[in-house]
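With one protein chain removed, the remaining protein chains of the complex are shown where they sit.
So, chain A:
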Amino acid sequence: MSERTEGDRSEEETERSAGAPTTDGGTDHPAESPVAEHARPAGGDAPETGLAGPTPDERPHPTGRRDEHGVRKEPDHGPEPTRRATVSALVEDEPGVLARAAGLFRRRQFNIESLTVGPTTVEGHSRITLVVEETEAGIEQAKKQLAKLTPVIAVGELSGDAVAAELVLLKVRGEEPDKVHAITSMYDGQTLDAGPRTITVQITGDENTIDDAIDAFDQFGIIEIARTGQTALERGDSPTTPGEEPGHSAGETDDDEFTNYDD
């Protein structure tokens, strides 16, 4: 540990060149007015109101700039691009946890596209899957804020490789049942209800599949639609949220059977 004191240092260092601002202005000026130990008497060259000292224009100005996220940038940078992220949060399954997550996103103005929630293999734990469209900084912030909620156990952002799916119910006009059925089969969907006037089908798949299916059904005239929003899991052995313990297959209830993905 250095034993130097400030006093020692300043002597040897006063000769070094100033690291102070190089722009024109204040740096080399002698002090304009003494430090006020006490109030100055009124009158003299003091301004009518306010304090003494060089005005804003007379001061040295920095040349740097930051963007809206506080990152140092060239002055003429454009707006930050956004991207879509799928975020998975493992949470304690307690009352109000969904409201807390949703409230957080509303309050902090994160642009949320979909939100799904459901139980996991571990009793008392649920998984919330959120799709957000944000700047890189916004996505990081959303994940951190979510992780801060007390009932949240872990938060992870899913890789592009993750398995994601969504379910949609479509109610279409029933005039052309064969054609509707053909398209339903094409998308590996199921017919849930078929009447003389309407047909309701269910399609599951990734987001693109769902979008395409909706386009395809559009020709019949879509009456109503209900989409669940995406839910997703990381592929293979990777845990969906960091440190997440895998569940166990039916029958295995002994805690010893739990293995960590990291094992």
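What we mean here is this: a contact is a pair of C-beta atoms (placed from the backbone, for glycine too) under 8 Å apart; a residue touches a chain by one contact, two chains touch by 3 or more; residues count from 1.
Operating definition for what follows: contacts and distances are computed from a predicted model.
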UniProt protein name of the chain not shown, from "Phosphate transport system permease protein", "Methyl-coenzyme M reductase operon protein D", "NADH dehydrogenase" or "Acetolactate synthase": "Acetolactate synthase"
Omitted-chain contact residue, chosen from A:Val122, A:Ala137 or A:Leu167: A:Ala137
Residue in contact with the excluded chain [from A:Asp67, A:Asp93, A:Glu113 or A:Glu133]: A:Asp67
Residue ranges of chain A at the interface with the undisplayed chain: 1-10, 13-14, 16-21, 26-27, 29, 31-36, 38-43, 46-56, 59-72, 95-96, 99-100, 103-104, 107, 137, 140-141, 144-145, 147-151, 153
